[in-house]
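This view holds just a subset of the chains, kept in their places.
In order of appearance the chains are A, B and C, and numbering begins at 1 in each one.
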Amino acid sequence: MKRIADLLFEARMLKEIPRSGFHFLGAGRESIAEHVYGTTFIAFVMTQLHPEIDARKLICMCLLHDLAEARVGDLNAVNKAYVRADESRAVADMVQGLAFGTQIQELIAEYNGGRSQEAKLARDADQLALILELKDLDDIGYRPPATWLPHVLDRLQTESGKSLAEAILDTRRDAWWCPAPQVRNSST
Amino acid sequence: MKRIADLLFEARMLKEIPRSGFHFLGAGRESIAEHVYGTTFIAFVMTQLHPEIDARKLICMCLLHDLAEARVGDLNAVNKAYVRADESRAVADMVQGLAFGTQIQELIAEYNGGRSQEAKLARDADQLALILELKDLDDIGYRPPATWLPHVLDRLQTESGKSLAEAILDTRRDAWWCPAPQVRNSST
Amino acid sequence: MKRIADLLFEARMLKEIPRSGFHFLGAGRESIAEHVYGTTFIAFVMTQLHPEIDARKLICMCLLHDLAEARVGDLNAVNKAYVRADESRAVADMVQGLAFGTQIQELIAEYNGGRSQEAKLARDADQLALILELKDLDDIGYRPPATWLPHVLDRLQTESGKSLAEAILDTRRDAWWCPAPQVRNSST
C-alpha cells in the first residue's frame, strides 16, 4: 500500500507541471493533468466510435501516457531537438515494488510504440486535445494558433482523428451552450 | 460529428472552473479537470486491486462523474445546503443528438446512485482525490487540512478506499522522489 | 460582536470566488468582491445623477447584492438554467443573531424584487459593471465580448442605465489617462 500511495503522489505531480508548449505559443496554459484529462476524455469518445477496439486499453493508455513526465518533465517539440529522456527507466523506477507495475509499463510502452490500433488512436487523442486548445484560443482572438494548427493536424494518423479534428475546427468554442441563431450570426 | 465537437468543448470547460471547496479551505487550488484526472487515476489503481469488478465501467464513471458541472457549476458542501441542481437535465441537454448519449447518461446515473460496487469505489476515488490534496497541503505547512481530513475520511465506504486513505496519510508527499533516509529523518 | 466578526469573514469570502461568467467568456477574470466594488461605484455615480432617489439605499443594495454568493456560489446564466438556489435561506442563516440582520434581508429582498426605482437602478448598475469589463476586453483585442454585449445591453431597464452604457461603449478604456490627440488617432 505504501508504494501505491507513492504512485498517487507521483501522478499528482502532473497537476503542478505546466505544459511547456504554451510558453512558446504565447497564449493559454494548462497543467499536464488537465491535458491528460482532455486526452482521456477524447479516448472515451473514440471507444464509442470504435466498438471493435479494446476500450479499456485505449482509455488507460491515454490516462497513463504522460506519467513519466513527473520525473522527466514536460518536453515540447523544441526541447526534444536537444534532449534525450530515458522514459522507460523513469517508468521502471516509478513502478518498482508495485504488484501491477508491469501493467503500467506495458500500456506506456504500447502507447510509445504507436503500432497497435489502440496506440494510434491514443496518439491522435493526444494531438486532438491540443487542437481543441488551439481552436479555443483562436476563437478568443489569439493569433499564434493559426500558425500552429497546420503542423499539429499533420501529425494525425487515423481517419477518426482526422474527422474529429475537422469537426473541432468547424465548431465554435461556445456553440454547445449558446446555440441561438442570432448569437451565431453576430460573429460572422 | 458536430455534436461530438460540442461535447469536447463542453468537457473542456472543466479546465476553466476551479474547485470551489478550495476557496473555503484557504490553501491550494485545482480545476475540476485536474480533479477528474486525479479521481480517474485512482480508479485505475482500484481496478488493479479489484480484478473482479468491471474495470472499464469504474474508470469511465470517474472520468465522467463531474461532467454536468460544465453547466451546473462546482457546488461544494456549503453550496449544497442551499442549492438544488437538476444534474440529469444538464446531462440530457449535453448528450442530446449524440449516438452514444445514453451510455454517458447511464454511467453518470450509476455513479450518482452509488449502489453498484463500481459506483461505491468510484465515489471513494472522488474522496481519495481530495484526501491526497489535503495531505499534500498539510505536509507543506497549511493548517486547515487537519480540520477537514476527519470529515472527508468519514465519507469513505469501501475497504479499499479506507486502506488507500490510510496509506496516503502515512506517506510523505515527496517520499516517491526523495527516499534517502537522512532526508526522511530530517522531517521527524 | 462575535456574530459581526462572522459576517465580516463571510463577506470576505467574495474575494476568493471568481465570477464564473468569465470562464465561459474565455477572457478576463474578476472576483465577486471586485464585481461588487464596480457595481457599488456605479451606484454612487447614479446617486449623483438622481438626487430624487434614496442614495443610501441604492448604494447599500449594490454593496450587499451578491452577499448570498458566499454560501450559494456564483451562478452564471448557463448555471441558472439548471440550478435553483434558496438565496433567502442563505441570507437568513447569514444574519441569524445579528441585531441589524433584518436591514440586510430587506435590502437584498428589495434588490431581488426589482420593483422600486432604487432596485431598478441597482440592477442596471450590476449589468453596467459587466458592460465595463466587456468593453475593456474588447478594446484589448478579445473577440467574445462583441458577441456578449448585445445580450447584456438588452437587460438594462432604466434611462440612466442605457445612457451610461452608451457612454461606456463610446469611450476608450484608456482615454482617461491618455487623452493626447495623436494617441487617440493612432488607434483609428
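We adopt the following convention: contacts are C-beta pairs under 8 Å (C-beta built on N, C-alpha and C of every residue); 3 or more make two chains touch, one makes a residue touch a chain.
Computed from a predicted structure; not experimentally measured.
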Since all chains are copies of one sequence and 3 are in place, the complete assembly in this file amounts to a copy number of 6
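As a convention for this text, only the chains that are shown with their structure count from here on.
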The chain whose C-alpha centroid lies farthest from that of chain B is chain C
Chain A to chain B, mean C-alpha position gap in Å, rounds to 19
Cα centroid separation, chain A vs chain C, in Å, comes to 38
Rounded to the nearest Å, the gap between Cα centres of chain B and chain C is 33
By the touch definition above, chain B meets two or more other chains at residues 71
Listed in rising order, chain B residues that touch chain C in their complex are 13, 16-18, 20, 23-24, 68, 71-76, 78-79, 81-87, 89-90
Given the complex, residues on chain B that touch chain A span 1-2, 4-12, 14-15, 30-31, 33-34, 36-38, 40-42, 44-45, 48, 55-56, 59-60, 63-64, 71, 94, 99-100, 103, 128, 132-133, 136, 163-164, 166-168, 170-171, 173-177
So, in the complex, the side of chain C touching chain A is made of residues 24, 26-27, 78, 141-144, 146-147, 150-151
